[in-house]
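Shown here: the complex without one of its protein chains, the others still in place.
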Amino acid sequence: MIPRYARPEMAAIWSPENRYRIWFEIEALAAEGMARVGAIPEEAARTIREKGAPKLAAINADDIARIDAIERETRHDVIAFLTWLAEAIGPDSRFVHQGMTSSDVLDTCLSVQLTQAADLLLADIDAVLAALKARALEHKYTLTIGRSHGIHAEPTTFGLKLAGHYAEFARNRERLLAARAEIAVAAISGAVGTFAHLHPSVEEYVADKLGLRPEPVSTQVIPRDRHAAFFATLGVIASGIERLATEVRHLQRSEVREAEEFFHPGQKGSSAMPHKRNPVLSENLTGLARIVRAAVVPALEDVALWHERDISHSSVERMIGPDATVTLDFALMRLAGMMEKLVVYPDRMLANLESLGGVVHSGEVLLALTKAGILREDAYRIVQGCAMATWTRLGTPEGKSFKENLQADPDVARMVQPAELEAAMDPKLHLCMVDRIFVRVFG
Amino acid sequence: MIPRYARPEMAAIWSPENRYRIWFEIEALAAEGMARVGAIPEEAARTIREKGAPKLAAINADDIARIDAIERETRHDVIAFLTWLAEAIGPDSRFVHQGMTSSDVLDTCLSVQLTQAADLLLADIDAVLAALKARALEHKYTLTIGRSHGIHAEPTTFGLKLAGHYAEFARNRERLLAARAEIAVAAISGAVGTFAHLHPSVEEYVADKLGLRPEPVSTQVIPRDRHAAFFATLGVIASGIERLATEVRHLQRSEVREAEEFFHPGQKGSSAMPHKRNPVLSENLTGLARIVRAAVVPALEDVALWHERDISHSSVERMIGPDATVTLDFALMRLAGMMEKLVVYPDRMLANLESLGGVVHSGEVLLALTKAGILREDAYRIVQGCAMATWTRLGTPEGKSFKENLQADPDVARMVQPAELEAAMDPKLHLCMVDRIFVRVFG
Amino acid sequence: MIPRYARPEMAAIWSPENRYRIWFEIEALAAEGMARVGAIPEEAARTIREKGAPKLAAINADDIARIDAIERETRHDVIAFLTWLAEAIGPDSRFVHQGMTSSDVLDTCLSVQLTQAADLLLADIDAVLAALKARALEHKYTLTIGRSHGIHAEPTTFGLKLAGHYAEFARNRERLLAARAEIAVAAISGAVGTFAHLHPSVEEYVADKLGLRPEPVSTQVIPRDRHAAFFATLGVIASGIERLATEVRHLQRSEVREAEEFFHPGQKGSSAMPHKRNPVLSENLTGLARIVRAAVVPALEDVALWHERDISHSSVERMIGPDATVTLDFALMRLAGMMEKLVVYPDRMLANLESLGGVVHSGEVLLALTKAGILREDAYRIVQGCAMATWTRLGTPEGKSFKENLQADPDVARMVQPAELEAAMDPKLHLCMVDRIFVRVFG
Partner (left out) sequence: MIPRYARPEMAAIWSPENRYRIWFEIEALAAEGMARVGAIPEEAARTIREKGAPKLAAINADDIARIDAIERETRHDVIAFLTWLAEAIGPDSRFVHQGMTSSDVLDTCLSVQLTQAADLLLADIDAVLAALKARALEHKYTLTIGRSHGIHAEPTTFGLKLAGHYAEFARNRERLLAARAEIAVAAISGAVGTFAHLHPSVEEYVADKLGLRPEPVSTQVIPRDRHAAFFATLGVIASGIERLATEVRHLQRSEVREAEEFFHPGQKGSSAMPHKRNPVLSENLTGLARIVRAAVVPALEDVALWHERDISHSSVERMIGPDATVTLDFALMRLAGMMEKLVVYPDRMLANLESLGGVVHSGEVLLALTKAGILREDAYRIVQGCAMATWTRLGTPEGKSFKENLQADPDVARMVQPAELEAAMDPKLHLCMVDRIFVRVFG
């Protein structure tokens, strides 16, 4: 996470202020839960909240420096926080954290932070979906050439392309919801998860108040398969960003010029070449996708903690927690903005579609020949031959269009009507099911 | 996928025979679907199935060699298959594959293979769950020391440890079901997914008959975010295997000896050291987990195909498809067998639990001191001091037990009753919620 | 490793036959080495070689099945081999493997296999280098547009592009040599590497005869950082393949058409679209690069073996050893062939270079204006304005060339001579240092 690629909303989730507030909330709730089962006095639970809440509400840089100083001595972050908190709470602080282990606080806090992050990411995806839907509807019937292997294949519409990306991000939304559920769990189960020192109802109370579910069986920690599944999902979403970014980069390349990122007044594309207008947003998104994905392998490596827990996951999560969520949040919002403002050139789309002399209709022509009674193998040979003849001499004086070449073939001339050939080469043919597909995607 | 780590059931899914049978089924169903909308004669669809089905039922090595030979010429695998198939079907073969593109066959086939694989993997996980449940119930109250950081923490039970792994594999089962749904889709949508040459009802018919759902909007291919999500899930499951395997490796190490893989009569642990009995299964599982996880990154890299598709994903999937599923299947079944036969040593568990002079009860003692009115900070210092004194002189002549050291402390002597101290050091204390946790996990 | 992407030469390295021959060679050499220090009778060493060598020379499928059968009982591969070998050697077999541990054989064998593989890969890279050099020299002065961000930047030559890839593969060759040296080590040091049961001179003798160096200090195994460095290097090379393959894919895309993979007579690009000629080789190489790279992470995860060794690396290496080397070998040879036969279209290169109305000369024009005394900031604004005006109206009736737009600017008209402008827009200007760069690269 670096400021250049961070939005304040998401970065704030990972601030010490937010973390300590969540820690306090967990401790305060746990105290209330303990009071409910008579483990500590109700009075104490009330004092903890009443004295602690304003302290945390007003937590500032000095407080954080103080906690850091205590940690340098104790070499334990939760103990440092509790010591600082005790100063505010007074004698009743002895009822704080009773029977709990640090992981109860740390892991439940991480769950809260990750659900907060997931909620922002869900909103981001909604922004991407909205942009994609608007542009898809706008270009529902904008003809463009479909490409496989980077080679012109058959016509499609720009709206259909965007509908495909919309559907992918709709799937990503579902995946993110599932990933959020994975990590929306609390554990307040004590040293090695046996509840030997506190009643499970405390965990249930805390979880409920925080909008989480209790972890059915924790070791000392919430098992890391949950987090691995979460970060793996972020990696899948990032890859979807990369796919759409790659599409835009392709559309903007000089020879294609079918779409272009919005170029701001005052923007400079290159220090050396003033003519440059580069797809820097989509290129940037390609790189950011790699960064988000980089969290997947360490998250998977974190799963196999030793016995009831080791702490190797901690340093990993201190970095990939912010890095992956902040970067993905930034990337999704950048993507949404980029797609909203994308400048689309339907004329260039049509020009490109028509630039290969009509060979892009070879598939439909093949069907027409087959229907006219030519054996498929023969039809393939004829169509391939005419297409290659067209292609090879494209733009040369002796070049002929695909239709001309076909009509010069004796078998075609004999068995296929010119009108049938004409019909097979009408790009509008490829629009016939666009409505139906849009209903599938957008309902 | 290598024979050493492959079970025949899973390997068969990736055989050419199975692939060609699925390809034929897709083509035959597509022909039926087309006949239903009048795109081709019903008679033709019937002929295709009647002549093709026995051919495929009896497909043998010669047939496969013949298809390979055609592919060497055409450099196109689906065309090679269709050419071979045409020989069996005769003139009506011209109605086969009409308006379809190779990806319709290839991608729908991959979906079928991956769902077949997922079904085997689900059964494997069930076997793991069954083994874990049986052993968890068997050792529900078998006391053992819980360890965090590899250091004795507090008592737990071996059944609780296994219940944790059971819960993780139950989550893995849910994830695999979701992953199966991700890739259980068919696409029969033609060149760039526009249905220009065939009606969407064909796709719906084929999907339905194959137990799949239609892909709402395909490009030329089924979008690869689905496959990425699938392989990422396999990576999460593999990491769960690694966690349990790591636990067994730890339990078997010479200084721990709390459990041991079954050692077969006739088995040799080392060529040089006849005394060796090594946890080779769990070590092997650790390595296999790395292999399954190795599929995750390439699967993520496959998502960003160019435009309506490029074929870079194909070579990747030809390898990770079999590798990840076959290896994971093998690993899960090896894990199930290993856990079923695991030799458990409750006596050693108890001996280890007691080997540190009682310091593992420091947490409960701390609570007892706090309850007796000693300030938490003071209590912590006393308990830590007594524990360290015990630990440091462990096994030496001047060594004293934790209890003895505590009782020698004037504050403890003054404020805590011997019976209270005794009670705080009873391992059974840690069994109090085992029933409740088991209900959470096993219902 | 799958046959589709395997060359027999490389696959043979990983065959059981080759492995067992290397195992025997290690055992026979070790026996000779022991005889030299008097640890076993010279006679025995001679018998071992004389009886074993012909057996191994003629090793066949039956032998391998026999060894497999013994392994099923002993569950130990090296003991199985030794038992089989003992049948051939007779009583002197008791001098085989004396004081050695299985890892001595397995790890030294892996070193031999990896150096054999490295030698093939070095030859492969030489083939790539030869193809790149030949084509680079052929197109040394073939003008083409250089592109950054996918956008036309300034002219360069196709030869220069290829020279860049040549230089990268020359670096890859150096890296592979270093990686080969990493794993060209032998260890014959016994159970935990202490030489307690055999003299270090045995290791030195075996290493020397096999063209390896002795591992200075082994644990039980050759440390896996060596192998990690080896596979990481393969990953870097694979990424270089991906870069060149991506270039070819771009050059072949329909709007660019500057180069094309050789299309075989009889080849079919698409079952549905007979006009297709797809860059399937370079797309395939892109996927194969992902597969080779997939070995890097597991190889890194193999480094941290427990204590003097655990066997988790073994299953990983059984798979990534063949997979990464066979796939990379296949990919490099495919790349060499593809580049040799690449069809290049200089006319299209020139046409593309000129297709943007001359804006690609904006950099040199900027310098010309600056030299003519216009402030850099002002010059940038003028040149950017004229370039954008050209670009935006490209191909429209009101479109003007970059030169025309520049000449219409009053400052330019006043301060820059037409001849200077003309000179700044001569593509040949970009050829001035081509010779010098070629000397840097090719000597």
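By letter and in written order, the chains are A, B and C; residue numbering begins at 1 in each of them.
Definition applied: a contact is a pair of C-beta atoms (placed from the backbone, for glycine too) under 8 Å apart; a residue touches a chain by one contact, two chains touch by 3 or more.
Being a predicted model, the structure only gives us computed values, none of them experimental.
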Touch with the missing chain holds, among A:S15, A:Q267, A:T392 or A:Q417, for A:Q267
Of C:G33, C:G52, C:G240 or C:G287, the residue that touches the missing chain is C:G240
Checked against the full complex, the residue among A:A88, A:V280 or A:L429 that touches the missing chain is A:V280
In the full complex, subunit C touches the hidden chain through residues 83, 86, 93-94, 98-99, 146-150, 153-156, 160-161, 163-164, 167-168, 171-172, 175, 178, 182, 190-197, 199-200, 214, 216-220, 223, 225-226, 228-229, 232-233, 235-236, 238-240, 242-243, 245-247, 250, 286, 289, 293, 296-297, 300-301, 303-311, 363-364, 367, 370, 375-377, 429-434, 436-437, 440-441
Residue positions on subunit B contacting the omitted chain are 145, 147-154, 249-250, 252-256, 268-270, 272-280, 283, 297, 301, 351-352, 355-356, 359-360, 362-363, 366, 380, 383-384, 387-388, 390-391, 394-395, 402
Residue positions on subunit A contacting the omitted chain are 2, 4-5, 73-76, 78-79, 82, 97, 99-102, 190-191, 197, 249, 264, 266-273, 278, 280, 283-284, 286-288, 290-291, 293-295, 297-298, 301-302, 306, 310-316, 318-320, 322-323, 327
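Heads up, the rule we're going with is that only the chains that are shown with their structure count from here on.
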So, in whole Å, the Cα centroid of subunit B is separated from that of subunit C by 32
Two or more other chains are touched by the subunit A residues 147-150, 153-154, 250, 297, 301, 363
